[in-house]
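As you look at this complex, bear in mind that one protein chain is not there, while each of the others sits in place.
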Amino acid sequence: MSGRRGIPRAAGEVVPDRGRRERLGLDEAILCESKTEAQLRHILLDASNREETLLLTRLDEGRADRLGSDFPGALDYESVSRTAYFGHVPAPAGPARVAVVSAGTSDVPVCREAVRTLRYHGSECSEVYDVGVAGVWRLMERVEELGAHDVAIAVAGMDAALPSVLAGLVPAFVVAVPTSTGYGAAEGGRTALNALLTSCAPGLVVVNIDNGYGAACAALRLLRVAARS
Amino acid sequence: MSGRRGIPRAAGEVVPDRGRRERLGLDEAILCESKTEAQLRHILLDASNREETLLLTRLDEGRADRLGSDFPGALDYESVSRTAYFGHVPAPAGPARVAVVSAGTSDVPVCREAVRTLRYHGSECSEVYDVGVAGVWRLMERVEELGAHDVAIAVAGMDAALPSVLAGLVPAFVVAVPTSTGYGAAEGGRTALNALLTSCAPGLVVVNIDNGYGAACAALRLLRVAARS
Amino acid sequence: MSGRRGIPRAAGEVVPDRGRRERLGLDEAILCESKTEAQLRHILLDASNREETLLLTRLDEGRADRLGSDFPGALDYESVSRTAYFGHVPAPAGPARVAVVSAGTSDVPVCREAVRTLRYHGSECSEVYDVGVAGVWRLMERVEELGAHDVAIAVAGMDAALPSVLAGLVPAFVVAVPTSTGYGAAEGGRTALNALLTSCAPGLVVVNIDNGYGAACAALRLLRVAARS
Amino acid sequence: MSGRRGIPRAAGEVVPDRGRRERLGLDEAILCESKTEAQLRHILLDASNREETLLLTRLDEGRADRLGSDFPGALDYESVSRTAYFGHVPAPAGPARVAVVSAGTSDVPVCREAVRTLRYHGSECSEVYDVGVAGVWRLMERVEELGAHDVAIAVAGMDAALPSVLAGLVPAFVVAVPTSTGYGAAEGGRTALNALLTSCAPGLVVVNIDNGYGAACAALRLLRVAARS
Amino acid sequence: MSGRRGIPRAAGEVVPDRGRRERLGLDEAILCESKTEAQLRHILLDASNREETLLLTRLDEGRADRLGSDFPGALDYESVSRTAYFGHVPAPAGPARVAVVSAGTSDVPVCREAVRTLRYHGSECSEVYDVGVAGVWRLMERVEELGAHDVAIAVAGMDAALPSVLAGLVPAFVVAVPTSTGYGAAEGGRTALNALLTSCAPGLVVVNIDNGYGAACAALRLLRVAARS
Amino acid sequence: MSGRRGIPRAAGEVVPDRGRRERLGLDEAILCESKTEAQLRHILLDASNREETLLLTRLDEGRADRLGSDFPGALDYESVSRTAYFGHVPAPAGPARVAVVSAGTSDVPVCREAVRTLRYHGSECSEVYDVGVAGVWRLMERVEELGAHDVAIAVAGMDAALPSVLAGLVPAFVVAVPTSTGYGAAEGGRTALNALLTSCAPGLVVVNIDNGYGAACAALRLLRVAARS
Amino acid sequence: MSGRRGIPRAAGEVVPDRGRRERLGLDEAILCESKTEAQLRHILLDASNREETLLLTRLDEGRADRLGSDFPGALDYESVSRTAYFGHVPAPAGPARVAVVSAGTSDVPVCREAVRTLRYHGSECSEVYDVGVAGVWRLMERVEELGAHDVAIAVAGMDAALPSVLAGLVPAFVVAVPTSTGYGAAEGGRTALNALLTSCAPGLVVVNIDNGYGAACAALRLLRVAARS
Partner (left out) sequence: MSGRRGIPRAAGEVVPDRGRRERLGLDEAILCESKTEAQLRHILLDASNREETLLLTRLDEGRADRLGSDFPGALDYESVSRTAYFGHVPAPAGPARVAVVSAGTSDVPVCREAVRTLRYHGSECSEVYDVGVAGVWRLMERVEELGAHDVAIAVAGMDAALPSVLAGLVPAFVVAVPTSTGYGAAEGGRTALNALLTSCAPGLVVVNIDNGYGAACAALRLLRVAARS
């Protein structure tokens, strides 16, 4: 699929937003699922030439294998979150200021997309899973521990009641992530999304369905604002 | 709007299901909001002639006043629930076996439709209001009290998290009623309805949006089944 | 996918609700379709160590085969309902107090999920299939037989008229399960769900689309309430 | 709102389909609710000048009164159906070949729109109301009577189960009309519409929500086809 | 998947509506896509034992091959319509009284489902394809030919304008079938369905998306009614 | 509602896009229905001070009366379109290059919003109303006349078949405007919108429901582009 | 509507969350639109007795007048935002750390609900209105000024493009509020909501449609977290 003039066709199709980390404190992530493999290969080649690191999201295992072969040793892939780091990403430093919390076992992949995004940007975090409110004692036991964090990323599908209960219990900033877990009236996550938007818990904010990456970016923005104030 | 033969036009338009109490243990209620006043007047006249009692739901205050004037002393109207009893309805006997629980203050009218339906059929109930989960301690304080009932009718709008948390805490049979309280993503109660249908709490059942009457009927069916077993 | 410290990664991702049977009279079921195989294997291993039984739902045949090899003799899989019992589950005792009724042949898998859930919890049931109302005589012939049960789980897709007709004929407690059977305006079961929620039959209650498990849990809650009263 | 040249502004805004009765056996009806009163007055004036009759639908009482004053004696208004005949419309002749059937009392206005449309075109009909399937014996008692008609127009809101049951019992051609009766999950008639479209009853056909006029037109088309064959 | 007592498991899951042809003039068709192959095999075996014929719809090619091997010579499969006749079905007699008309080439499979259903019941029909209104002259050229039929089954996807234009031109009874052809705003046929329901053409009736079978049943009901009148 | 410093509160709430006519050839119109009267008064006062003209859309009659009293002689209001010109707007010059076409009488208000917008910007147009395709001969008679225009603004509600048929007949650029005319499955104009978006007519473009203003702006952009080429 | 024991009926219907300010740093606001006036009066009386302040939202002008008469001098009502302060609320101190930004003039009421909530809790803010992206130079001129704030509450209806563009330009934490401004495809704010949720701008978070109060609560939570770190 290379073009007539000997350069990859995908070249003109990608215009990276290079000043973003300076402007916003965040790198642009590469959302892989809607890009062709030729486009992804071009993006990695370009980053490699500039000695830049990249965060790739929604990268399926087959593609990760093929791209990994093209750039040996450069791709650190994690299959649950379907994310990859390209280039050397240092380990996060300092204490965990963000807690990533899930209602159910099925929400873990979205949680781990958030975890990987936070760590890519140098921010450590805690993971607290399977504390949904149908057995509310599981959450109650962890309230004190959760209250020690500045931000809680609360991930829940189906009726998504966890973030509301949590935001009523702890003063941390709560970013809610609805997930597409569930069937029938779950409507692919739409019900969880709407339930979170109509929550009574004051100050709860919401990102797109399954968008662990976006929730992590919100946490990173918040930490940066807090750091400068 | 009377017809050619000197009888009210509405006569042929109503075919009451008279054997229902024998068959199902429940009277047919008259859902007023989609009927004309001529039809309602015909129904009351017919019941009056047969010396039967009636339960009327979704009856607005203006209509209740006008119908009350036509049948002096016969209509016991309650404005919060917008229900009326027609004819003499004895007070309920025995202990409260059903608890009617609301998440918020705005859900009270739907709760009271359930309460009035239960009492019309002779069943006493408890009322526990404004115990939504954004301040979950309000519910926790009442768990023991609620656990003493056979059925809980849990009424909640917006994200409708209350019934899920409740059904995970008490062994009572829980009938959830979503309400149309809320705006925007609440979608007129659709979000509450879907959230309840996708709840993780095992054995939670659901009725239509704002349908306090239906939830009470479910409780009455259950009590009748329990009584015969 | 095991973690750095030599234990399976999935360990921290699952927090079973162990007191549920004592609290609610119901075991927590494992909804398999949104969990990874690593998570399922961890759950079974944990139950095996504790000598507990489990009910698994929405388990496809391939996964059942692979998990069955890992735990020889421990998995009793039934392919129509896509359920499995893990560990020794005694046969149900006593007469059938629940009837599971389907409108069409296509609704049978959902029916059998209910049947398997009931029997897992020790409750026997009757099965009455393909009695939809487009040929209403098929239902009329069975009314007496159905009326002998305390609970009817009525399963129907498309226009889902069966549960309404049934709930108007018998005094049993009727739990309606809409199914995703049908195409076009059936909208994946949404039409059946809405039709059931707006049914005129008094006291009909509804669970999520295709949720045979949930309907069975409702029946079990009811039987437990009836037993203690 | 009259224009510069002394004629009513609405004149150029209406192009009647005058050959329709010859072409299709049906007059064009005037759907009033989305037209201005100036447009309606122009249409009546034009028909009056040409000595033509008209059928007006969805005409509210206030407008009917004002238009009736403009054309004394020419407007035969019926308030339940919100229809009017303009000009002399002869009474229908012959036996009733169409039955108009309703599930509930609230569906009667839609039924009567059908009745008025049929009689406007000279076709007599029977009216059978309030025979919904939550008390299915009410319908069973009328099956023989209904079976004597060539066409049944079956009108139902909420779960709209009546037309399905009916079409499984009688060989008449069944035109189903969903109505906007109901609340919550009734979704303004959308649920009734979808339920009818997914009915198992073979050969059931459907028209728009609350479209009694359209159902009558279908019946008239059928009778005309039957007459020529 | 056979049961414990040596008979096929699927046996109790199917209750054929055997009196349907006498009652309604129509056989019950077997909608195959939501049934298991075990259920289908049981149905064919049962029909074979009773020497009855069957119409099968939505049967994919692989299943047709496997079932055809089980009953050699008994299955007449047509792949465009995905229908099969089981047993000997005589050729239709008499002139074509039904015209099956499509807007586009992509709508042909739905058309042919209608054609096969009509011929199964002994009714001949004409086929007129690809006469959509974006090039309206294609339809105009066929108006006279189409006008010679009693019923037109008009099949169209996307904006589904053809049936409206057609029903304004010919006095035949028009049954419209929306199809799922199209993408984006076509919404899987929902747009075509709604457009047909809101058509201005008087007396147009509609069936479910892609439901060629249902349209044919409506035509057969009509012809039967016309025959007896 | 004026603020503390003696100037109207609304002042800081409005930032007019003053260079728009130079940049785009179009003035910014004032969409009145979501603005407060204080805001509108501020906008008119500001325009009056600058001796600028304004186009106001969706202005109801009561508000037009009150604003007209505040600025005597300055407001040219037209009630069908609910538009007003503020300040002196010269009559359009030259031949009509745009035709505004409606399917039904009920679509005229939207048509006239387009007409008023065109004339405000100096562009004359023709008006051709009530030529919907249920009587397709009405459109056929006007095809030659319509073909003499560069742009056709085709306005239609319900099934919105007119623009598709038109765009297949004439080479003019066709801008389709769906309207909210209709009930039930018309879904407030959503069906018309979707039908237009899925039309087979090549090169048909669409604007928002009832957006006569937007369609006129598209025509004006086109004429400006054509003029410079 | 007072009860049997001489106290207002509404008493048992309200359970205030009194520890909320200590727990979360936020007072519970009183959402008035779904409460009865009896309930509101009870809430104010109770707060008055306890010498507490209250924030009331979505309070229409008529109710504010009547409640103001009951508690003279105690209610500080602002009509654009439809909010009231009950009791003495001190003026906010310190510099503005939050900017409230609107796309259009019609979004100002939602902006002012946020402004009033912030000031109630002692936090000053800047107001920047009518800088939507259809004239993107209006926003570009204000970027430096906006960049000096820690949080931007970006309020926009229709296509809601402003928050995305803004969040790509400034490092502040951006909370987006979709509004119900617009018609047709705006779908009551649903389109703005969805557009914001799918924005490419990293770390953008969203609250419910028209929820200025919730956005302010999120800002207050953030400022509190930043203050303790």
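Just a few scattered comments:
Chains: A, B, C, D, E, F and G, in written order; residue numbering restarts at 1 for each.
Here, a residue touches a chain if its C-beta (ideal position, glycine included) is under 8 Å from a C-beta of that chain, and two chains touch if they have at least 3 such contacts.
All values reported here derive from a predicted model rather than from experimental measurement.
Only one of G:84, G:152, G:193 or G:219 touches the chain withheld from this view, namely G:193.
In the full complex, subunit A touches the hidden chain at residues 1, 9-10, 12-15, 17, 20, 31, 33-36, 39, 178, 180, 188-189, 193, 208-211. Those residues of subunit F that touch the chain absent from the view are 17, 20, 23-26, 28-29, 97, 150-151, 167-169, 171-175, 193, 197-198, 202-209, 214, 217-222, 224-227, 229. Of the residues in subunit E, those that touch the hidden partner chain are 79-80, 102, 105-106, 108, 127, 129-131, 134-135, 138, 181-186.
In this section, only the chains that are shown with their structure count from here on.
For subunit G, the chain with the farthest CA centroid is E.
Taking each chain's centre as the mean of its C-alpha atoms, subunit C lies 56 Å from subunit F.
Listed for subunit G are residues 20, 193, 208-209, each touching two or more other chains.
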